[in-house]
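With one protein chain held back, the other chains of the complex are shown just where they sit.
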Amino acid sequence: MRSGGYTDTMIRILLRHLREGIRSLGRNGWMTIASISAVTVTLLLVGLFLIVGFNLQAASLNVEGQVVMNVFLLPDATPADVPSLQTQIQNMPDVKSVVFVSKEEGLQQLRNKLQADQDLLAGLDSNNPLPNKYIVQAKDPAQTDAIAGRISTLAHVEKVVYQKDTVNRLLTWIAWARNFGIVLMLALIFTAMFLISNTIRITIFARRREIEIMKLVGATNNFIRWPFLVEGFLIGVLGASVPIALLSTGYAILVKNIAILPSFSLLTPVPLLSETGLFLLIVGSFIGMWGSVVSVRKFLRI
Amino acid sequence: MRSGGYTDTMIRILLRHLREGIRSLGRNGWMTIASISAVTVTLLLVGLFLIVGFNLQAASLNVEGQVVMNVFLLPDATPADVPSLQTQIQNMPDVKSVVFVSKEEGLQQLRNKLQADQDLLAGLDSNNPLPNKYIVQAKDPAQTDAIAGRISTLAHVEKVVYQKDTVNRLLTWIAWARNFGIVLMLALIFTAMFLISNTIRITIFARRREIEIMKLVGATNNFIRWPFLVEGFLIGVLGASVPIALLSTGYAILVKNIAILPSFSLLTPVPLLSETGLFLLIVGSFIGMWGSVVSVRKFLRI
Amino acid sequence: MIEMYDVWKTYPNSEPALQGINVKIDKGEFVYVVGPSGAGKSTFIKLMYREEKPSKGTIFINNFNLEKLKERKIPLLRRQIGVVFQDFKLLSRKTAWENVAFALEVIGATGKRIRSRVKETMDMVGLADKADALPSQLSGGQQQRIAIARALVNSPAVIIADEPTGNLDPENSWEIMNLFNQINQRGTTIVMATHNRDIVNTMKKRVIAIEQGHIARDEKRGVYGYDD
Partner (left out) sequence: MIEMYDVWKTYPNSEPALQGINVKIDKGEFVYVVGPSGAGKSTFIKLMYREEKPSKGTIFINNFNLEKLKERKIPLLRRQIGVVFQDFKLLSRKTAWENVAFALEVIGATGKRIRSRVKETMDMVGLADKADALPSQLSGGQQQRIAIARALVNSPAVIIADEPTGNLDPENSWEIMNLFNQINQRGTTIVMATHNRDIVNTMKKRVIAIEQGHIARDEKRGVYGYDD
C-alpha cells in the first residue's frame, strides 16, 4: 500500500512537470518564439553546411579517384613475373587497385590520347617501343607519392610516373578545402550550441524572479528544474523540426532539378538527410535541455 | 538667447543619453555579457568563413588559371597569317592570353611530356608531323568551351583541343564549391544578423517593465529610445572587437607558419583582414542599434 | 481641472470595472477616493494619466481632452501629473536618487536643478541617507516614500496617489499627509485613493466613495464611512 502510494505520487508529479513544461511553453509566448527561432535558424545553418559539406566531400573523392600512377616494367620481366608483381603491389598498404596494361594496350591508349598526331605513331605496331605497365591507384591520393617510392624499389620495375604537378596542385587544393571545411563545420556546430544555450539562458534569466518565488514557497530544486527541462526539450525539438522539414523538401527539389547537369551528381537523400535530421534533432533537444537546466541552477541558490 | 538655451538643452540631453546608455551597459551585467558574447561568437564565425572563403577563392582562381586550349593551325597558314590570327583571337571577348607555339617548340614539348617514350619520337626532327599552334587561355575558364567553338570557325584553324574531361570535372567541382560557398556565406551572414538582433530583442523584452514605467513617468519615445540605441551600438562594437582581434592575430600566426608549405600561399593580411574587420564592425554596430530600436518600439505603446 | 462624463471601463473578459462615472474636480482641490478592495479606485485613477483608456465616455485633464489626445502628446500630459503608483513602479536598475531624478530628466532639467530638487525632495520624505540604495535594498515603506518623492519632485499641477501610505507606519503616514497638505495649500490638486480611515476622518477633505464601479457618495468634508 505505502509503496504503491509513493509510486503514484511520483507519477503524478512527473505528469505535473510535463503538463507544466508544455503550459509554460505556451505562456511565454514571445520568448518561446524567440528561443525556438534561434534554434531553428542555427540548426538550419548547421544542416545546410552539413549537406553541402557531405556533397562536396563526395565530389572531391570522385575527383581524387582519378589520380593514378603508371608503373613501367623493365623488358626483363617475364610474363610469369607479371601476376606475382601485381600481387606484391596489391598487398602493399594503402594500395587500392592495380591494373595490368600490356604494351599493346598501351600503344592503343597512346593513340587515343594523341588524337591529332596519329601519323606520328604509324608503323609502330610492328616495333612497339612501349614497356608493359601497371596502373596503380592509392586508397588515399595523398599517399601516391609514398607508394610510388616504394614500388620503384621492386625488382623488374623501371620507374613510376604520374602527373606530379597538376595532380599535386589539385590535391592540395582539395585537401585544404576539406580541412578548412572540417574546421569550419566544427566551429559552426560549437557556435550553434553556444548560441542556442545562450538564448535559452537569457530567457530563463528573465524568469529568475519566478524561480526565486517558487523556492521561497517551498519548491525543491528538482521540482523547479523538471518543467524547465521539459520546456527546453520541446524548444529543441520544435526548433529542429523546421530546419529538418525545410532541408528535406529543399534537397528533394534540388536533386530532381540537378539531374539535368551531367558532371555533378548529388548524394541520394536517404542516408544523408535522415542522418543529418537525426543529428539536428539530437543536438537541438540536448542543448535545449542542457541550456535550461544549467541556467536554472544559477537561480536556485536562494 | 532663447535659441542658445534650446541648443544647450539638446546637448545636455544628448550627453545624458550617452551616459545613460553606457551606464545601462554596465548595470545589466549578465545580460550585457550574454548579448556581447552572442555578437562575438557569431561575428567570429562570419569572419572565419570570410577569410577562409576568400583564400579558397584565390586558390581556386590559381588552379583554374592553368586551363588552356590548343588551337592547331592548318599547314596552309603562312608565317604572315600567324600574327594577324593571333590578334584576331586576342581581340575576342573573354580571351585572356594567346601564345604562339611553332611546330618545332611543339615537338620539344611533346618530348618532355612523353618522357619515358623518347625513342618513339626519334628521327622526327627532320620530318615534323606536328602543326603550328596557339595556346589560348580564357579570362574565365568556364568560357573555354564557347571560345573554342568561336576560334574553330576562323580561317586557317584546323581544330581546337583541350582536356575536356578532366578540366571540366575539375572546373565543375570548383564552380560548385564556389557557388555553394557564396550561398552558405550569405546564409551565414543573414543568420548572424538574425541571431544578434534576436538576442538583443530578448534582453530588451526582459526590460519591458522598465520601459513601461519610463513612459508612465512622462518620458517621450525618443527619450527612452536613445540610450538603448547607444547601448545597442556599444554591444555591437564591443562584440565585434573580440573576433577582429582574434582573427588578426590568428591569421598572422597562420601566415607565418604556412610559409613552409610550397604549393599553397595565403592571401596577405593587409587588405583581407582590414576589410573583413571593417565589415564585422559595421555589421555588429548596425545590427546592435537596429535590434535595440526595433525591440524597444514594441513596448513604447503605453 | 479633472472632469469625467459618463465614463465606463470594461477590461477584456471581465465585468465592467467602472460604470458611468461623472465627476468634476477643481484646481486646488484635495480629494480622497475610498471604497472596498476591487471597487475600481485604481482604475478610476489610471484613467487620469492615461495608463488605461476608457471604454466609453469623455475625460478632460488640465484642458487635455484625453479622447482626442495624440499618442505623441501623452508624455506632456503625464509630466503635469505626479503619480504615486499602488505598486510603486520604481525602476529596479536605478538607485533611489536616480529614480527620483528621472522625473526631472524627462523634462530636460539642468544637472544643477536636478541635484538641488532631488536632494530637497528626498529630505522631505526622510530618505536622504538612502540615495544610493537600489529599490531591492529598501524596505517596503522606503520604496513607497521614494515613489512619493518621484511624484512630487517636478512640482506637477496634479498629484495622483494610489494608497500612498499602505506600507507606512502611522507616524510616517502623517508626515506624508502633512506634506501633501502643504503642497495642496500652494495650489496643487491632489487625488488620493486610500484605505486609511484615521487619515480620512482626521484630515477632513472631499471624499469620493466608489463601490462596484459606481460613485456611491461624494461629500465636501466627508468621512471614511463603512463602519464595522
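To keep things simple, chains are lettered A, B and C as they appear, and every chain counts its residues starting from 1.
By our rule, a residue touches a chain if its C-beta (ideal position, glycine included) is under 8 Å from a C-beta of that chain, and two chains touch if they have at least 3 such contacts.
Every value quoted in this text rests on a predicted model; they were computed, and no experiment measured them.
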As a test of the contact rule: which chains in view would the missing one touch?
A, C
Give the residue, chosen from C:Ile2, C:Leu168 or C:Ile190, that touches the chain omitted from the document.
C:Leu168
From the listed residues C:Asn99, C:Thr121 or C:Gln142, report the one that touches the chain absent from this view.
C:Gln142
Just checking the interface: what residues of subunit C touch the absent partner chain?
11, 14, 34-38, 41-42, 86-87, 137-142, 145, 162-163, 166-174, 195, 197-198, 224, 226, 228
What residue numbers in subunit A mark contact with the hidden partner chain?
9, 12-13, 16, 24, 27-28, 209-210, 213-221, 223, 301-302
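Please note the rule applied: only the chains that are shown with their structure count from here on.
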Taking the mean of all protein CA atoms as the centre, name the chain whose own CA mean is closest to it.
B
On a C-alpha centroid basis, what's the spacing between subunit B and subunit C, in Å?
61
In subunit C, residues with contacts to at least two other chains:
none
Could you list the positions in subunit A whose residues touch two or more of the other chains?
none
